[in-house]
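One chain of protein is taken out of this complex; the other chains stay put.
Chain nomenclature is as follows: A, B, C and D, assigned in order of appearance, with residue numbering initiated at 1 for each chain independently.
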Amino acid sequence: MIEDHPRVGRLQKDAVTESIVLNMGPQHPSMHGVFHMQLELSGETILAARPVIGYLHRGIEKLAEHRTYAQCMVLVDRLDYISQYCNEWAYCRAIERLARIEVPERAEWLRTMYAELVRVTSHLMWFGSVGLDLGGWTPVIYAFIPRERIFDFFEATTGSRLMPNYLRFGGVKEDVDPAEMEALHAYLAKDLIDALDEFDGLVTGNEIFLSRQRGLAPMTVDQAHAWGVTGPMLRACGSTRDLRIDTPYGVYDRLDWESCTDTRGDALARYSVRMREMRESAKMALQCIERMPAGEVRTKVARVLRPPEGEVYVRHESTRGELGFHIVSDGSPKPYRFRVRSPAFMNVSSLPHLCAGAKISEFFAIFGGIDNVMAEIDR
Amino acid sequence: MDTYANLAALVLAGLVGLAFVFALYGAVKLLAPSRPYALKNATYECGHDPLGEAWVPYRLQYYAFAIIFLIFDIETAFFYPIVLVWRQIGTLALVETLIFVAVLLVGLLYAWKRGVLKWD
Amino acid sequence: MTVDLEAVAAAHSGRVDREGLDPAIVVPRETWRQLAQALSEAGVWFSDLTCVDRGETVEVVAQVCASASEQITLKTVLPNRDLTVDSLWPVWPGMDWLEREAYDMFGVSFVGHPDLTRILMFDGFEGYPLRKSFLLETEEKAS
Amino acid sequence: MGLIENAERPNFILTTIDTLLRWGRSHSLWWCNAGSACCSLEFAAMGGARYDMDRIGSGLVRASPRQSDVLLIPGPITKKMAPIFVRVYNQMPDPKWVIAMGSCAISGGAFRESYSMTRGADTVLPVDVYVPGCPVRPEALFYGLLKLRARVRGTSNIGLAHREPIYVPPDLPPEWEAEVREFLGEHEAC
Partner (left out) sequence: MNARIFLTQLLGALGLIVILGFNVIIMDWWERKLVGHIHRRPGPMHTGWHGILQPFADMLKMLSKEDIVPDRADRLFFWLGPAVAVVPAFMALAVLPLAPGFALADIGNGLFFVFAMQTIMPFGYTLIGWSGHNKWSLVGALRSAAQLISYEIPMLIVALGILLAAGSARLTDIVNAQSTVWYAVKQPIGLLIFFITAVAEMNRSPFDMPEAESELVAGIHTEYAGMKFGLVMMAEYTAMLVGSWMIVLLFLGGWHLWPLPPSPVWLVLKLYLVQSGIIWLRGTYLRLRVDTMMEMSWKYLIPASLANLMLVGVLATTFKGF
């Protein structure tokens, strides 16, 4: 650099250039929710980064200890408010395993279909925020068009766009209207694939996007294991850990799909893994609609559930990674301890390591790749 | 060759522009409410108290960019005479500009290799 | 690569608790970090760490994964009056934020943790919310 | 100081200017998004192609509070986030409004008795429009925005400086009393 030039170097040593400490605070356009980051900058290079969280801590784990198991379903919806059916399903699996409740065949198919549909909408939301972070206004608006169509299906069948409260212990609330299923089948088969191809053309093929994402914040598999990173970020570094395959639940073992992985481990790999996952999830939802058996959707469960005393930890593949529910029950209708292992909490804890030495504009490309939801991090 | 009226018109345009700007400021003074208090006038830092000063000797390396800009700006100034008479001189002008540009490109290459052109 | 639970537990003067839904290794407080170190060398990676307030004792529960499908629970029991345990941060760096949250919510202090401060609550907050002794406003009015 | 705000008696010229300014303000309400939780998704959906808030001129979401008119609170206000909302609200230039979106912002919602939650946005800020719902549908927020527009266009600003009610939040939480008291302190004199 110019500093080590003999004549100029001396000048550089005398004139000390200070670094500035910057609050990339909770009220910031591209902080997904209320995430606060203190950056120490020299020029535009980040010397040190310290994330501060807790601005959306509503104390869900404490409130859950004062509610019956069925009432906790409302809190579970508001944990990761972008992929709600994954939270509900993980919570139902934990209680069903604790209280040994059987789930009928059709309910398993329905749960898998809804989980994959919500994975598509969650990745669409992530795709929009990646475009927004990198300065493009169009990806957000385009990503919301297919998302609204899928929300129409959610609203028609489960009653609400964002907070369905649709799953029950032992199945789902009610069956799905076949006409809606046919309409969604037609949409998923053709229009969603066209929309995804259009997004590829708009962003993936964009040379500016590629130059900003290639080789950014690489991460190896054992680094990911050391930091507790799971989900698409882990699969982007080359690991094949996917709980839908390792611990099969629902009907994932009966659908033909393959888990998307990548070996580069940089921001572009995280992007391509999620884009491919959207197509896989759409394919799975299609198969679920076609091969769903008839039958009743819910088994009889006591109105006020009193699971036997004991402890259970269930791991579930949510859109952001390994979502864990650790529930301790003491036989009363209220959980004794209600612990949520949040995937985004661990993924964001790896941020300071990833963005040390990066530039401000690169920081937002990295931060977009982590796809965090503040409600799930702060609980 | 340009009458003073033309040149004066430029100065007039500048003054009218300035007057327009300050007219807008006056309109704001008249129309807009004004209720300053300490918390409203504090500098904005995403909802926090600003940490430290903003006017610090920020990045010495940006000073190098200004110097290189000056060199190349003056280079374009030297091009004006050659460009005007290029048609009459013909290929001699090409040889001259090639030498002139070669000297300057050496400067650019030197800056490139020293890494001065990297904006970090 | 399945881990032989009995051998590992015996090596660290702990016992294997099998009557729950999942097997759990319960070790005393002293050998907590050695147990984690041994498992980490065997290629086990961590998934979660939390605490459960059992009235007079507080259980520190860590969930680790021996392989992609095999799940083990590690437990240690701390008496109520002296809530300190070795930090697992040197073994698994990702434990940093989990232990800060356990400190923030339960008051368990982890020895050897680089920056043990509150992570979720604001700095001026007294008390540890997830302890059973911490009552919500509605309960205080009721009791 | 503003010609209109300080006038004692309304006369013909002032009322026409005031009506014109109110029309302008009501047709270009720019948002300041403190994007906190679930409702911010529905706010983003409202900016999307189907609902498109830009059709009534308020499509610009300005990041800095200096250039925005409406502060949107799309989610719960935790005690850790309250001083930041107070500061951002205070740093907005003067004709400003607040929309409390969702039952969390109105009254604490599903997390009302939590230890880290304030009981709604009006314990901290003067709220103009409450939009109920959990989460709020985009159409409901759009209706809230139209209600705000009608109010901005309807209320006359002549002589406002003399009679603007000084806002005092009912129970001032102790943690950040200095900041809110500072906001109120200067107002007393006016």
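What we mean here is this: a residue touches a chain if its C-beta (ideal position, glycine included) is under 8 Å from a C-beta of that chain, and two chains touch if they have at least 3 such contacts.
For clarity, every value in this text was computed on a predicted model and none was experimentally measured.
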| item | value |
| --- | --- |
| In the full complex, displayed partners of the excluded chain | A, B, D |
| Hidden-chain contact residue, picked from the options A:131, A:171, A:265 or A:307 | A:131 |
| Absent-chain contact - pick from A:44, A:65, A:155 or A:280 | A:44 |
| Subunit B residues touching the omitted chain (full complex) | 1-2, 5-10, 12-14, 16-18, 20-22, 24-25, 27-29, 31-36, 38, 40-46, 50, 54-55, 58-59, 62, 65-66, 68-69, 72-73, 76, 79-80, 83-84, 86-87, 90-91, 93-94, 97-98, 101, 105, 108, 111-112, 117-120 |
| Residues in subunit D touching the chain absent from view | 2, 20-21, 23-25, 27-28, 48-50, 52, 54-57, 59, 62-64, 66-67, 69, 91, 93-95 |
| Subunit A, residues in touch with the chain not shown (by the definition above) | 20, 22, 28-30, 41, 44, 131-138, 141-142, 145, 202-203, 206, 208-209, 211-212, 359-362, 364 |
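Just so we're on the same page, only the chains that are shown with their structure count from here on.
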| item | value |
| --- | --- |
| Rounded Å distance, subunit A centre to subunit B centre (Cα mean) | 45 |
| Distance from the mean Cα position of subunit C to that of subunit B, given in whole angstrom | 60 |
| Per-residue overlap in subunit A, given as positions that touch at least 2 other chains | 25-28, 54, 57, 59, 62, 66 |
| Interface hub residues of subunit D, defined as touching at least two other chains | 34, 65, 80, 84, 88, 113-116 |
| Interchain pairs in contact, sorted by label | A-B, A-C, A-D, B-D, C-D |
| Contacting residues of subunit C [partner subunit D, same complex] | 120-122, 124-125, 129, 134, 136-138 |
| In the complex with subunit C, residue positions of subunit D that touch it | 79-80, 113-116, 175 |
| Subunit D - residues contacting subunit A, complex | 33-38, 40-42, 44-45, 47-50, 61, 63, 65, 75-76, 78, 80-81, 84, 88, 110-111, 113-117, 134-135, 137 |
